[in-house]
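All protein chains but one are shown at their positions in the complex.
And now, subunit A:
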Amino acid sequence: MAAPEISRAAGAGNRADPPALPTGRTIELLLLVFSVVIVTSALVLVEANQEQELTPTLLYVGLAYLVVLGLAHLAVRRFAPYADPLILPSVGLLNGLGLVMIHRLDLADADRAALLGQDPPDSLVFRQILWTALGLALFIAVLWRVKDHRTLARYGFTCGLAGLVLLALPGVLPSSISEVNGAKLWIRIGGAGIQPGEFAKILLIIFFSAYLVQKRDLFAGAGRRFLGMELPRARDLAPLLVAWGLSVVILVFERDLGSSLLIFGMVLVLLYAATERVSWLVIGLSIFAVGAFIAYQLFGHVQVRVEVWLDPFTDYDNRGYQIAQALFGLGTGGVGGTGLGAGRPDLVPFAESDFIFSSLGEELGLIGLASILIVYLVLITRGLRSALAVRDNFGKLLATGLAFSVALQCFVVIGGVTKLIPLTGLTLPFLSYGGSSLLANYALVALLLRISNAARAPLTRRPAAPAVPIADAGTELVPRPTQGPGA
């Protein structure tokens, strides 16, 4: 064989390593500081508009928030140095705005109680701050414990089982423990309660991603062609039907429209992402339509939601009150909003949890809401981008599922509040009041950062073989290769 004259030694030696690529950690830190500045000024505005005393304490609160987020940032630096720089600041901004809004609603509630001569109600914001701290601790713990997202694939079935148990638990527990406002999705012991369904969501995403990666070929198997689509074989429909059955069971036993919608949508999207077949979407959406129709016929609480959605003003004083008030709030806000702390978002029942979007809409207006939506959009697209860039299939599906679950949740909640779709009662990730939701979403974001770290980290190449001419090379012991050379 005629070896070409290639100056291999010179080529390998003269060339410096390519310049280190930016990890994005500095940008992340700057954006984090920026988000804390925004949150602190929001707090100052609320206090000023609510005629509270402006004290340096407000700045200390802002600094404390910066320190807590800074700890998360340090954890990212330590455990996932190449992670996406935009995810954590977006989360910090959303969570901070949520805290400020909850505090603002607390002030309004305290005002009203004082007016009526009652004791001021419990302050929700302190609990939420506690949950935020716990959430960030969980975030750091997940980043620390999950060194490589691919290990999660091994626990796929365990996660699936745990998810199912968590999901089913409130349904079988007695109503005294599990029922709040007509939906049985809590486990309440003493004063504190958690919604296990929020965690079940993540576990089920892990399970379905692991399962679909294992059985991917099965679902891509050829079936009959119909109207230009490849239909999957009938027996491959099983997981979709299982997910459908699961969401129906949640709907019946836990009366939770939101979670059932979320789980079904998630499985559908994962199936579509794994097989790239439009037919899954068509089949999924049609059995969703069937399920929705049957649920409407059978269950009173679904009918109520639909009636209220069609016209909240026919039953304004009673069932339509909440959504009608939210619409009035959004209308009052208009394009520019009333200014933070200057509106009356507390007139909407559950303004701090399900309806925080309308509260923000009233005080920030369309302009402010649009910016919040874009922050969500940035968060979601960064998740999906990590899914595109990561090299293993499990990571791709996991990131798609996690990012999509945030997207679907936003759509369902915001759509419900703005009367685009019937109201379902999910929480808006990071903004709404709710400990379980916050904890679960921080764990979710930690997993997304882990995947984006894998996607952006430079490839670890084996060091190139030392370019010593073969005649000069010394003898050395090399380990026997694990598999014999072929061909």
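To be clear about the criterion, contacts are C-beta pairs under 8 Å (C-beta built on N, C-alpha and C of every residue); 3 or more make two chains touch, one makes a residue touch a chain; residues count from 1.
Basically, contacts and distances are computed from a predicted model.
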Options "Forkhead associated (FHA) domain, binds pSer, pThr, pTyr", "Xanthine dehydrogenase family protein molybdopterin-binding subunit", "Sugar ABC transporter permease" or "Long-chain fatty acid--CoA ligase": UniProt name of the undisplayed chain: "Forkhead associated (FHA) domain, binds pSer, pThr, pTyr"
Chain not shown: contacting residue from A:70, A:171, A:193 or A:339: A:339
Omitted-chain contact residue, chosen from A:365, A:416 or A:434: A:365
Contact with the hidden chain (one of A:62, A:89, A:135 or A:329): A:89
Touching residues on subunit A - with respect to the absent chain: 1-6, 8, 11-12, 14-15, 18-19, 21-22, 24, 27, 31, 34-35, 37-38, 41-42, 45, 48-49, 51, 85-86, 89-90, 93, 336-340, 342, 364-365, 367-368, 371-372, 374-375, 378, 381-382, 388-389, 391, 456, 458, 462, 464-465, 481, 485-487
